[in-house]
Structure formats: structure tokens, C-alpha cells
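Structure first, commentary second.
Note that this complex is displayed minus one protein chain, with the remaining chains in position.
Note that the chains take the letters A, B and C in the order they are written out, and that residue 1 is the start of every chain.
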Amino acid sequence: MTYARPTFRNPDLPLNKIGRARKEYEGAISTLCAGCGHDSISGAIIQACYEMAIEPHRLAKLSGIGCSSKTPTYFLGQSHGFNSVHGRMPSVATGAAMANRDLIYLGVSGDGDTASIGMGQFVHAIRRNLNILYIVMNNGCYGLTKGQDSATADAGSINKSGAENQFQGIDLCGLGLELGATFVARSFSGDKQQLIPLIKAGLTHPGFALIDVVSPCVTFNNNAGSTKSYDYTREHMEATAAIDLVPYREEILHQQDKGTIKYIPLHDESIIAVNKLAADWDPLDKSSAMRKLAQARNEHEILTGLIYVDTQSKDLHTLLNTSDTPLNQLSQTVLMPSAEILGKINKLYQ
Amino acid sequence: MTYARPTFRNPDLPLNKIGRARKEYEGAISTLCAGCGHDSISGAIIQACYEMAIEPHRLAKLSGIGCSSKTPTYFLGQSHGFNSVHGRMPSVATGAAMANRDLIYLGVSGDGDTASIGMGQFVHAIRRNLNILYIVMNNGCYGLTKGQDSATADAGSINKSGAENQFQGIDLCGLGLELGATFVARSFSGDKQQLIPLIKAGLTHPGFALIDVVSPCVTFNNNAGSTKSYDYTREHMEATAAIDLVPYREEILHQQDKGTIKYIPLHDESIIAVNKLAADWDPLDKSSAMRKLAQARNEHEILTGLIYVDTQSKDLHTLLNTSDTPLNQLSQTVLMPSAEILGKINKLYQ
Amino acid sequence: MSQPVLINDLVVRFATVNGTGSASANNMFAKAVYRMGIPVTPKNIFPSNIQGLPTWYEVRINEKGYLGRRDGIDIMVAVNAQSLKKDIESVRSGGYLIYDSTKTLGEDFIREDLHYIGIPMMSLCMQHYNDPRQHLLMKNMIYVGALCALLGMEKEVFEQLVQEQFAKKEKLIPGNIQALHLGMNYAESNFECPLPYRLERRNLNQNKILTDGNNACGLGAVFAGATVGSWYPITPSTSLMNAFEKWCTKYRIDASTGRKNFAMIQAEDELAAMGMVLGASWNGARAFTSTSGPGLSLMSEFLGLSYFAEIPAVLFDVQRSGPSTGMPTRTQQSDVLSAAYASHGDTKHILLFPSTPNECFDMTLTAFDLAEFFQTAVIVLTDLDLGMNDHLTDAFTLRDNYQYNRGKVMTAKDLDDAKVWGRYLDIDGDGIPYRTIPGTHPSKGSFFTRGSSHDPMAAYTEDGDVYADGMRRLEKKWETIRSRVPGPEIVRFDPSHNEAIIYFGTSSYAAVEAMDILQNQGIALNALRIKSFPFTEEIIEFIHAHDTIYLVEQNRDAQMRSLLMIENAIPPSKIKKVLQFNGMPITAQFISDEIQKIMQQAPIHHS
Partner (left out) sequence: MSQPVLINDLVVRFATVNGTGSASANNMFAKAVYRMGIPVTPKNIFPSNIQGLPTWYEVRINEKGYLGRRDGIDIMVAVNAQSLKKDIESVRSGGYLIYDSTKTLGEDFIREDLHYIGIPMMSLCMQHYNDPRQHLLMKNMIYVGALCALLGMEKEVFEQLVQEQFAKKEKLIPGNIQALHLGMNYAESNFECPLPYRLERRNLNQNKILTDGNNACGLGAVFAGATVGSWYPITPSTSLMNAFEKWCTKYRIDASTGRKNFAMIQAEDELAAMGMVLGASWNGARAFTSTSGPGLSLMSEFLGLSYFAEIPAVLFDVQRSGPSTGMPTRTQQSDVLSAAYASHGDTKHILLFPSTPNECFDMTLTAFDLAEFFQTAVIVLTDLDLGMNDHLTDAFTLRDNYQYNRGKVMTAKDLDDAKVWGRYLDIDGDGIPYRTIPGTHPSKGSFFTRGSSHDPMAAYTEDGDVYADGMRRLEKKWETIRSRVPGPEIVRFDPSHNEAIIYFGTSSYAAVEAMDILQNQGIALNALRIKSFPFTEEIIEFIHAHDTIYLVEQNRDAQMRSLLMIENAIPPSKIKKVLQFNGMPITAQFISDEIQKIMQQAPIHHS
């Protein structure tokens, strides 16, 4: 990565608000298996960031270890990437956010990375309402180590070698709700139309935004009997609603009147437009979200779409009461007390 | 611990079914602070095991690190104790259970030990339906390291130094339900009448039994403003029901007719008698349990008592399909294939 | 170019794409060599991904039995377009390139000093097979067939291997046999077969098998009576647990009930995996886990508990290239120091260093015996090369009348008979106390296990002298251990030689060959192979008996050398470092070159 990269731009490519082409949001060529769900999610991330006109250098993409955790290499090549250690991305992201509240944080993880080795850190990042969009590329297995069942594999799901998983699967959305996650959504790598607006909303949400994306592993867990295969997911998907993220001022006014749409204003100037599909559910009401989720689970449906959002929550920085200036920008003058003060301190110990 | 301990017994002490006095279920003298809730829980454990006439040497008591995790020294002195490392008792207990399915496993932990450093292992022990009674002595703080807020401290709770906890507290019962724990209860160290039968039921339950016991830390978290103090807990406690554990055959028959009592037969010969207090709640129905809990939470009540029990679940041994004979009792003859077999195996690689 | 004839001394490399099924074809080639009685060792060089990247399979064939890796490829089977350029560059001058000539090679790909053997693999497939899914697989069989003809190998051997491989999917046999023949026939009709590089039947593999170390360890654990296995997947250790499960499923299921006489749990991480091992061992089962570098780091707190609370544990660390995530699919011997002293405080752990699959099997039995006898962790350090590659090795055998050594365990009767029993009492003066298994006796033998300081009766203590006595007893136990671990293999000891080579693990193959290379240049070295840590007296004496030691390691920091100095006061100036750490299995040439370089340097100032 010398930055002597070709700056030539095809003048015909449509540019976004900050004058960047979609290409500029791409990354290196993927080394994942052809057809891997994760690649589609990378595509959705690229599209969402392009459409939102995010300045790539203002975004930090962090991950753990796994096929899913490799994807940050394959999108947003001009952003800052950190492929940490297995299961420990949330703490690295927390530290990064503490140091610089002004970047946008995108965490990418796998179901093994999050629900097994990373469970503790995942839970605590939620509890602290860390400012991050946390995407789990959930394939119910450990792709990179060759297909073992993960902790999100459903009991009864059959893996490639024909074995039936005995243990109950962890529902990351259910867990997120229980722990007080302030933005909870589920999607499917095969449904970009649903996924892209969710990513946009998640990137905008001030606090912990969880998107659990079913993302089939074509090599190890796409067989008949698997409950994380393309076919199974397509058949059992049930969406809460169609949503869209609308930059507030610009567009909300002439959309105000569409009857079935609910508008959720976010802390910045944007708004989530929810085209309500599911009855008996209000994304702003946690109990209804929990009920909806439990109900879908009982009926062996995979509930997708936005599930819950809390627009009033206090994010990590508010909870920590840190200064508006990112800590990494404070100079020695601001940070170091004077020699006189040190003298005064000495007096206390005399 | 030479076992040349005095065997003299006061002949007047009442003995349990296996001829042991309550004293024989005690342990070393506690070194906890006078008034610490944990000591009361130890007392309840002693009483429950005495009443159940458990053979002390058939019980293994395991813990992590903390004031709470010290308590196994203070009860059941003739049982086998394992004070492991901080937050990692569940894995040690899992290994122990794998090796010997015939012992009774009692895990004791603190809120720091379970909800912070131990979160990952706690979650996964639940997921595997490990055969254990897992008691959390929950004081909302780290007693042994001098009173820092723990992850179960409620947001808004004031600690001894007057600071208000900013982060949302983790509700271990809610988490347990979400993760599929098959026995979930909450109690209060100050309410032995409620606690003792819960411990008995938990010890009998085949699978993961969680009892989250509010257990005030008199030294660091019993001040005004704390939501884990004696006073606060007493004021905000709300019980689901009064329960009792009845050894099945012996007593069930002549109790059958009491109208408001619900009987839950367990896998062995015993039965939980639930004297239903709470409306709109059935301990066998998970949704009702979740609803009940969420409702109490919204009303700032501390829901105690049995919350949920699944009497049909498959325990770890069933899931692993291990032999009835404990693995640690299999001899070399059973375990080691013959030299002939080794010869056959060699052939495969020729 | 007229070629010298080379018989039974070749390196053949297959350059393919991972996830395309070439592995089993390549493997068949290696096995055919083996069946022809010629010593052979293949190595997989694979990327850290699942599908679509270049991968290599390198087969060293050497009738003298030199089976380490050797640089310089004689025959390259290049069927991966991605890496073709580099693959061609890597062939040694005068070597052969076998490629798919369905498309002609561009100018760029032509080296004057190579022989090109084009086989139209894809077009043969297209002509003979309708199902496009078969094309990739059959292409592999075609080049194997071609090789058979080109090297003058026995086609019956290949046909037999096809039969065996598809024994359970019989209808695939004819197609595969056909592909073999397509390759053979094409080669025979278009090239002068056999080439000057050729293979001839020998009878050198009697009582040898071809298998990998992970399989051997997993199988060893079954024979050792391990009943509890917990683990967290990590390359290159995963297949060890898979092997254990496979063999247990075969030999440890109760025929009458269908129930398992073993329990395996895929843990949530490595900390939990080690926790389960300790819990199970504490409860009297033989329990183990396996991992690689990052997992070792994560287990370090629990390893300290094992040491201090004296709980048996067996851990296989199949080393890969560190630090951190490093090169997960490359080999190294770089966890030696961190394994030996894993955990804070004054801790030490027993290490075993097998060098062949046969020894993996045998040392696994030893590992469980040592762990239980000494009530402490035993770490078996293998590496990716040993664990995941097939090696030609002696057939597995059981020692005569082999009995598990369960160590000093008090039975109920022992407890009744004993006057006094304390969990950490050193009754025998060897530093090893007696333990009880929970549940043994209704009123005797219970004790409290803890990682905090304890007295001989297992009671908690903060008395510094009692604590220090306990630590000194552990030191004494360590001395006992030193006298009981497997001694070294003294490979050569001629008192007239002043210099010696010392090595361990997978460096052995290359080291033995290097000795011969040096010998040919008039440099005679004695040799010793380390098999365990702590180091037994024989190792120390051997070192003292020489002026200079060349210590061969596959790491950067000479970690084994550190251990020798720390534990045995070996003067550092005496031990010269021969270090390869690029992730590839070490070669004899590297070792002999390095040793010669050191010899040529001015003697270091001994202060």
C-alpha cells in the first residue's frame, strides 16, 4: 500500500456527495470462497458507505479472526483497518473509541468470533453502549477452521459431515435485547435491499448497533439440514419492516404524508423511515421487540429487519463524560500539569 | 486436614436420614466481614444439604475468586472443594462433570466472577446444560478488591464513595432465560425460608440450575442509594411463589389435594411444590417467566423465587451421550484397544 | 541437454489451487512411492484460507532415507495458473515442468534450462468426461497417471490405490482408472518414458507407515486411556482432536448401549478448554486438549494453576509460526520458552518433543503417565510439519505389558490404612505428594484445591515460610522429574570428536542428513536429539563432553538454547545457534551451511 495509487478516475462513474466513486469504497480482491455470504455483506458495506458519502479516512474498521474477520481487507481500502486477535475486537474498538470519539467505528465479526471466544467482550461492549456498528457475519460455523459448529448453530441443525448439533444456539439479537443493546437488527447476506439501509442506520446510530447477518458458508454449512444455508434462510425469513435511512432535512418534508410509514428521527439530521410490515411490533418499544422475536423463534422463523432501536440512549462518551475534543488530539500543554503543581503535590507527602 | 478429626458426636443432635448431624455439613470458620450476605447463603447451603441428607463426599463445590468464591471453605467441610481462578469455574466444573457424572456439582460465584471476567464461561455452561447448581452471590460490587461496581450493579445505584454507576446492570436471570437455562431462580441472602428450598430444588434439577442471590456487601455496598443493600432489597423484593422440595413418593400423596399448590415432578423421585403467589405466571412456561421478569424490572421490583424450570431438558450427559459409568471409573481394559487393533490400524497407513 | 540419470532421489512439487481436490491425487502419488518400497515424505504448503489460493504439495523421495525438506525442485507439476510464473522459477536448472498444455505456454514462461512436458489435461478431460464437475478431479488423476509413466512407476500400484480410495464409492473407480490411463498413455506416446529421473522398486519401507503426527497423537490419546478431550479449533492442531474423535468413535463406543466411553467438548475458547482439562483431571479422568501458539498464550493462567495446585494436564501444542497470529499455516518451533515457563510467578512445565509420528504415539502415552505421576502439566510440543504432514515412520507399537501409571492416588483402603494423609505432604522425599480422587471415601481424603498458597494439609496459609517450603518441595519434585522424563537419543558419540550437533523435533530429519553432508566434507560431528524438558543428566554430560555444540532450532530467538542455559548452567558461548525461522521445514543444506559458516568465523571471545 504505497499511496502512489493511480488517481485516474473514470469521468463517467457516478460520484457521491463528496465526489467519490463507488470504486473508492472497495478494497483488495477477496480470497474467500466463491459464493461466500461474507462477500455479499462486504458489497453491502461498500454500497452503504458510498451512498452515505462517508469519508473513508474517518472510518475505522476492526475485526477479530475468521473468514468474516478478513473482510475488512476487502472493503473500504482507504479506511483504517485493524485485524486484531480472535474474539477480542470489541475491547480494541472500545479503546480506539475512547481515544478518538470522532471516527466512525465499524466492527466486523463472525459467529465464532463473537458468540464463542468473544462472548464476554461482546456482552460488555453492549453494556457500555460503545459507539460502533457491530456486524456479525453469522454462518453458524467456523469457516476458517473448516466448518465446526459454532455457538449460534441451532440445535438440530445438520452440518456438512452429517452430524446433528446438540446444543442450543445463541440468538445474538435476543441476547442483545436482553443486555440493553440500543439498536438491534438482523438480516441476510442474500438480501442487500434490506441490508444496505440497515447498515446505514447502524452507522448513524449513536451507540451500539448490532446487525446479525445470516451469511451462509458455502463450503461447510450450506447443505440440506443446515439452518444457516441459503435455501433455509430464504424459506424461513420473515421481515419486520422495510426500512430506509433518509438524510433528514433534505427529504423528510415531502415524505411526511405517506400513511403506513413510521419516521424515527436520529440524533443527527437523519431519520429512519420504517415501512411497517409486522403487526404488533413497534421498533421503539423493547417489550414488543422481545415478544416479536420470541414469537418468530417459536415458529421457527428467522425474524429480519430492524428489530429495536432506542434513540434516546446515552452513548459511551456521554457515560464517560469525556471532552468533545478527541483525547488523541489534546496536546502536552493541555495534558501535563505544571512543575508548580508538582511542587504542591510534593507538599502533600511531607 | 488430617482426617484424625474428632468423631465425637453429641447424641442429642438431630440426625438426618443418613445419620449425620447438621454440624457435619459445616465448614471452617468464615473470614468474611461480620454481616456479609455470603455467610447467610453458606448457612442456607448447609441447611439444605443437611435436610436433603446429601453424602458430603458425593458433592463437589467449585468456585472462582472473590469473597463469595471463598465460601466453599465455610460450608460442607467434608466435600471436595476447588477454588479455581477468577471467572473460570464453569469450565473447571464442566471438566469435572465430564469425568464423573455421578457427583453433585455445586458452583459458587460472585457477580464479578460471573458477570465480568466469567461471562463467556457462564454463557456456555448454560448453553451446554451442565449439571450444576450455580449460585451467584450477587452484591453488585467486587467485595474482595474493595468495592468497585460490578456488571450487575444497576445504572443509577450509588456506591459507597458516592459515585453513581453509569452502566446498565446485567440481569443474570434474564440472561439465563434468554440463553435457555433450564432452572432459573432469584433469592435474597436475608430470606432463608425462600432460599433453602430453592437450593434443594436446584441441587435436584438435572441440568443447569441458576440461583442469583442478592447478597449485600456490608462493607462496600450497603449504603443508602445502593440497590443491592439489605434495606433496598427488602423493600423491593417481590416473590413469585413459595416453593418447597418434597421427596416424591413419601409425601406427595397426602398433599395432592391442597388447591393452590402446583406440583412439578422432577426427574428423580422428588417434586417441587409451588404455592402460587404471582398471577399470570407459570414456572413451566418460559414466555410467562420472561414476561413476569421484564414486568418486575420495569416496576423496579426485584423478582425472587423460582422463575422458570424446564423439567424435560436434556442435560449435558444426555447431549454427549456418555456411558452411565462415570468415565473416571473405566479401567485400562475397557479404555485401551488391543495390540491387534493397533496392528490393524497400522495397515491403514501402509 | 543430456540428463544424468537420477534414481530414487527426487523432489516433486505439485502446484495447485486449494479446495480443488488435488490433495487426494497428490497424496496418492506419495503413497504409490511408498508402496514401491522407496522412502518418501510429502509436505503440504497451504495458505490460510479455504479455497482459491495457491497451494503446494512437495514430495521428497530419497532411498537413503533423507526425508527432511530439500530445496531445489526436480519436477514441478504446475497446474495453477495464478502461481505458474513463480512455480516455473522455482524449479532447479535441468529439472522438469509438467503443465497443462491445453493452452500453449506464453514466451514468458519458457526457461531454457528446463524440460517442458505438456500434457493436455483439460482437453483430455473434456474429451472423455461429460460432467463438468468431474473435470477438475479427473485432471488431477491425469497428471498422476502421467507421472507414473514418466517416472517409470508401477501402474498396478496406482490402480490398487484407486480401488482402495473409492472402496466405498465403487462406481467412481472406472472413471478414475480411466483418467490414470489417459495420463499414462499420453505421456508414453509423447515422451520418452521413463525420464532420466525415475523411481525403482526397493524394499525399504518394511514395518514403516505413512501418517501424520496429529493422527498419531489422537490415536495415542485413545490408547493412553484419555476419556475427556476439550478443545478450541485452531490450525494446525484441529486434526489432532478430529483424530481422537474418529478413533474413539471406532473403539470407544459401548457396543451394547451405543453410549460413549469418552466425552468431548468443543470449548468456547482455549481458556475454557484448559479449565475443562483441569476439572476432569482433578476428578481422576485422563484429560487433554490441543492447541497452537495463540491458544498457549490464553492457557497460561490455567497452566500456572496446574503447576501450583498440582493437577495433571496434558496439552498438545502443535506449533505454527508466531508471534501473534503470525503465519498460521507455516511451521516453527517457537513456543519452547513460553511453554516451559507459561504463567506468571515461578512456574515450570514438563515438555516432550517427539520427532516422528511413531514417537508422537508413544510420547502421548508417556505424557499421560508423567502428568498423572507428577501431578502437573505436560506439554507435548509438536509442530505443523509433524502434525499435519505425512511422514514415513515406524509402525505404531505398544510397549510389552504396558500399564498406565496413574501415580500416587489414595484408594479408600489406603485412606483407611494411612495414619495421616495430607494432600501436599512429601511422604516419600521425592517431592511428589499423594492425591485423592473426589468421592473416594465417605469421610476421609477430602481436601480443598486452590491456586492460592496452601500448607501440606491443603489449608490456606499466608505464612511465608510455609509457602516457601511448598515452593521448595516443588523444586524437589522438579529434580525428580528430571530423572524420570525420557532421556535423549544419543545419535552418535565418538569420544574423539570435539563438536556435536543437538536438535529436536522435526529438525531431526534434516539434521541427520546434514551430518552426512558435513561428514563428506571431512567434518565429523557427534549428535544428540533432545526428547524432553527438564534435561536429563545425559544431555548435560553430552554437552560437557564437547567444546562446541551446534543447536538446531526452528525459531529466531534460540529458545532451546535459553532453556539449556537457564536450567543447566551451560555456558552460552559453547552453544552455537543454527536457526531457521521462515516457516518452512528446515533443510539439511541450511544446517550444514550454517554450521560451516560458524566454523569459519573467528572463535568468539570467551569472557
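One rule holds in what follows: a residue touches a chain if its C-beta (ideal position, glycine included) is under 8 Å from a C-beta of that chain, and two chains touch if they have at least 3 such contacts.
What you see is a predicted model; the values in this text were computed from it and never measured.
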Handout entry: Touching the absent chain when the full complex is considered, from A:Ser30, A:Thr94 or A:Thr114
Key = A:Thr94
Fill in the blank from the handout: Where subunit A meets the left-out chain, the residues are 1-4, 55-58, 60, 62, 72-73, 77-85, 88, 90-100, 102-103, 120-121, 123-124, 128, 320-324, 327-328, 330, 332, 334-337, 339, 341-342, 345-346, 349-350
Practice task
Please give every residue of subunit B in contact with the chain that is not shown.
Solution key: 31-34, 65, 67, 70, 83, 85-87, 116-117, 119, 142-146, 148-149, 151, 219
Problem - Sites on subunit C contacted by the missing partner chain, in the whole complex - result: 47-48, 293-294, 296-298, 300-301, 304-305, 307-309, 321-330, 332, 334-335, 337-339, 341-348, 450-453, 462, 464-465, 467-468, 471-472, 475, 544, 555-557, 559, 562, 565-566, 569-573, 581-584, 607
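We adopt the following convention: only the chains that are shown with their structure count from here on.
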Handout entry: Centre distance in Å when subunit A and subunit C are each reduced to the mean of their C-alpha atoms
Key = 40
Completion exercise
Averaging C-alpha coordinates per chain, one finds the centres of subunit A and subunit B separated by a number of Å equal to 36
Completion exercise
Among all residues of subunit B, those touching at least two other chains are 120, 123-124, 128, 320
Practice task
Note the residues in subunit C that touch 2 or more other chains, in rising order.
Solution key: 268-269
